[in-house]
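I'd like to ask some things about the structure below.
One chain of protein is taken out of this complex; the other chains stay put.
Labels for the chains are A, B and C, by order of writing; each one numbers its residues from 1.
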């Protein structure tokens, strides 16, 4: 009953096996080995983007920051949602990597950037010549930190605003697979075919040990990205162990299998929680995250039984037992039906 | 016969086993798990430094840059050897992480910083008040990039200069274990007992997949380091897999065993190469690196037989067969006696 | 009839005279001359702050950015109003000087930061440990970019929130004198006695050629400020010419005389515009700035007669003559009653 995050569960056994397989003999470092090259090609295949610049890093913040820094200038402002990881959870990494760019927060419904709100925000910048920040890239999070998913039309509406103003679009895909599973489309359809210029293609939250691919569809940015990655200390010498994880991830569509399991677990959990008397959902769970509230008494039962998850706007103690407290629940590939059912039963009381 | 670097060989099987062991159930992320705490304590024990700030990162450049940024200010200059990794091989990462500090190059014999040269360089800075850069930390590399090792008196001579001028001392220990093995002293003796303030305690070049410990003996710097690590995108969510590697590294002194094997392989290789007619060594090999020159004909034989290593100042083609060309040879724990002997035989002809 | 800004008018003749007086013989550079020292002392006297760190720079953006960088860390977030100069009009200078700090926008009434809104915003940060930005200084603009003025109780309410959370408070006083004139209090009362930690004490918008004093009441920050100023290329070699301007500014309270004239001109202009049929004010003009709207026809008459000022949300052409368009009008010490009356007459038609 651990729903604290999708980074608390184990690495998928097939990924561990791939690491063991890669651990044979010598391999050229820094991505110069055969496996690293093959994996980059495989990602290009999966994204139907034979020319894309593809680089591996070990953390999602690195992928996001390095891509955004490559697409922005220090005097840019990056457009993103208030709840985005780059704004709330990266300790100013985008500002650091970009050399001091600003983040302009753009609201919208369901924790997403709204196309109209974006149009207004982008139009407002660059109205003062040299005095204000200049328009930089848009960054949208798919799936969002609140567990909602942009539809393809929603993505296209955003990229059209961006295109109109000559700015690029980044997709923070820490939960790319969860969103893709939800939409049932191809990686290309959810990205470049919808006008997205670069993707942080996440693996860490979906069963890997620690690998994300930074995919930039305009390959002319590849060398700058490589220099930024090295300068940021994110170029791994023993690169084959990043590549091996990604190889296993894509092999036989393990990544989609894991995301499917995580989303299904989330749906099962949501179904169950809807039966909890008085439970309410803050967002419609469309991927693998739930924000829902129920009584303190229910949380107490779960807590006492060892369930692990975060309370978002309240504490276990210090209030009436029937007060509603919000939980954030995240599922990953390893969640079991038993654990979910037990969780729901405890929440119900 | 791969002596290209100590990052081209495999990870030690015991490290892989530790990763498999760690891959059970759930664990709190970002270093909040039990194993991560235990490993930090274990490092404090190994260094006899119960109060030290200990943090894991995945690359040596990250450890170096984050420590130096924590000990410098943007207007500092960092004193280091011309051949140091931070000067030549990190694509300006120290400048990036420090917010624009300068590197002042300090010469000396055997690829080391000389204490007298350091005293002159440090004295020269801060003679212009606000106009020049201010004195920042000294960074020494142990073992050096050229395979030499600072003796304890040499380290102390450097830290005394630093202490006299109120600046701190960082040790880039990407090859810490190789140096320690050479000196036959304790980690404490080679570091804080000799006046060193912080260490990049390397594992990646010595049999790990990718882990370095940043050890700062002044624990008041811990929180700033943590913020810098997070902002630099170097805080791993699935932190247990860094911890597991380091656990195996220290367990039963595996790290010293591996470094001992690497150094012994290097010594065997050096002994053999000394028999090659006309061979000459640029530095006395004291750890696991050799810079030596012999005839192009010898290199050609090795090349044709599939030996992998870097030529430093010449190419296989385009010159007389008896011309001397310098090779850089690096050994790691996995080097075999057979491979070495075959290499030597080919070099001899 | 030039109300485009308070930086379009001439320098006060007494300031020019002071520059001529200072232009005698030799003077030590970089602030080492007697006049520079005297002027710093004089500012300390004016602010009743004998221990304050006082440094001159030539632009308001420099004063703001250098102070904020000195009081923040790269991983901080600075709390400011959406319309603040540091957010909208400095092309990311605060982000640049701070090494990548973030700006958190805090709303409130009348273009000011509201104390309650600030309390909520500050409380929200540092709730995620190392993941989110850390709490940095609050920056309030006195007078605001919209021409409103914080009362002393309003300032104190803000500084109390800051104090409670252990963060410092900066006052962007590009129009310090205009605000002070409005409040009729002393510089000390409007700053440190009300809990303000540092001030950008503006002169450029109030009759000087280009001088601002950065005043930090905690003198332990002086040396860091000096290093940042030099590193930012803002330390003038011929510093006496900055000092001379500031000397004339304070001498005989010329600064208050000029601000008084500017505010009086603004009040006269506002009185007149209230008579314009259909005119409406967006903010109550409390210093030397007016945001007011009236018909396009009125703007056209003014434009044709050569009046200079900015239209804020519309253009002279492309709409009906009775459509309301907003003007920003700024007065300085040199505004004449005749010009104002003529302006008003034209607006009325």
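FYI, contacts are C-beta pairs under 8 Å (C-beta built on N, C-alpha and C of every residue); 3 or more make two chains touch, one makes a residue touch a chain.
Predicted model only: the values in this text are computed from it and were never measured.
Considering C:36, C:65 or C:141, the position touching the chain not shown turns out to be C:65 (whole complex). Within the set C:82, C:232 or C:314, the residue that contacts the chain not displayed is C:232. Only one residue from B:3, B:30, B:47 or B:75 touches the chain missing from this view: B:75. Shown as candidates are B:60, B:133 or B:272; the residue that touches the absent chain is B:133. Where subunit C meets the chain that is not shown, the touching residues are 2, 4-5, 7-11, 13, 16, 19-20, 23-29, 57-62, 65, 90-93, 96-97, 204-205, 209-210, 227, 230-238, 241, 308. Mapped onto subunit A, the footprint of the missing chain covers residues 30, 73-75, 99-100, 130-131, 134, 226-228, 230-231, 235. Residues of subunit B that touch the chain left out of the display are 74-77, 88-92, 95-96, 98-103, 105, 128, 130-134.
Here, only the chains that are shown with their structure count from here on.
Taking the mean of all protein Cα atoms as the centre, the chain whose own Cα mean lies nearest is A.
Look at the CA centroids: the one farthest from the centroid of subunit B belongs to C.
For the pair subunit A and subunit C, the distance between C-alpha centroids works out to 41 Å. Annotation: 51 Å between the Cα-based centres of subunit B and subunit C. For the pair subunit A and subunit B, the distance between mean C-alpha positions equals 34 Å. Subunit C has residues 74-75, 99-100, 130-131, 134 in contact with two or more other chains.
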